[in-house]
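All protein chains but one are shown at their positions in the complex.
The block that comes next holds chain A.
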Amino acid sequence: MRLSQGAPGARVLAFGGYQPAEVVTNHDLAARIDTNDEWIQSRVGIKERRVAGPQESEIDLAVQAGGKALAASGLSADDIDLVIVATCTLEAQIPNAAGRVAHRLGIEAPGAFDVNAACAGFCYGLSAASDAIRAGSATNVLVVGSEKLSQWVDWDDRATAVIFADGAGAAVVGPSEVPRVGPVAWGSAGDKAEAITIKDRRSFLQQEGQTVFRWATTALHPVALLACERAGVDPAELGAFVPHQANLRIVEAIARKLGADQAVIARDIVLSGNTSAASIPLALSRMIERGEVASGDLALLLGFGAGLTYASQVIEIP
């Protein structure tokens, strides 16, 4: 038996993001449920979010974001040999998303699998992509985070309706002579599995807000710092900190504990809501578009969510 030869490292070649057109403001929600703009902004930091209509599926969102990332990477569909879709909100479990997304993008016969690590899914998928490239099991990988949370949220439940939203983000990952995707620091807390659930196919997403908030603001900064340590990066060198956009108060609480004084902190949640596995690549694609981060900057990613699951790594901005 032989082993395949991989590349010395992996790098992100490009990001792409996509959001549905319909904007739902806090005022729109206040017209339907007992809430208001001030309450929502003070609790979760969200002003508005995007929601896909019945004509647009989580697969459609993924295809849009994946297509943008692919176009920006300079590669063609033929160059991609593995597609990973991170999602936890598929309308139906079979078939998976990755095969359909690949087909729609004209990527022929790639390896194709989905990752369900909820809001940590993109970081899990990115780690799997990097490892596949280094092991020689793939050359170029498309990693997509795509969520249509609106179809799993009870729009009459003010505890969740104000938080969750739809969107997709993607990255094309390829080989590199030097490492530009750092080692992952990941893990899970299955003892807290009940904190975020969809109980069965007829149920909506439910969350124990205080439990998740306490966990996120106390247990995760050590994971992010471990990812820095494993990559040999001092937090003071970071150009950006891009955590999952769960809640602006969680984002800022974790950011305060990192010592990443030079880093731009992703605050895409304000206009995008919590889009689960899509939030990190969506935020990054926006930050790159707006010039908030430059090519070569080091960005610390930190995904965390239902499971409970978490994963973090340092990457170099393409």
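Everything that follows uses one rule, which is that a contact is a pair of C-beta atoms (placed from the backbone, for glycine too) under 8 Å apart; a residue touches a chain by one contact, two chains touch by 3 or more; residues count from 1.
Simple rule for what comes next: contacts and distances are computed from a predicted model.
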- Item | "High-affinity branched-chain amino acid transport ATP-binding protein", "Carboxymuconolactone decarboxylase family protein", "Iron ABC transporter permease" or "Acyl carrier protein" - which is the UniProt name of the missing chain | "Acyl carrier protein"
- In the full complex, which of A:E22, A:E208 or A:E237 touches the chain missing from this view? A:E208
- Which positions on chain A touch the chain that was left off? 42-43, 208-211, 213-214, 217-218, 247, 249, 253
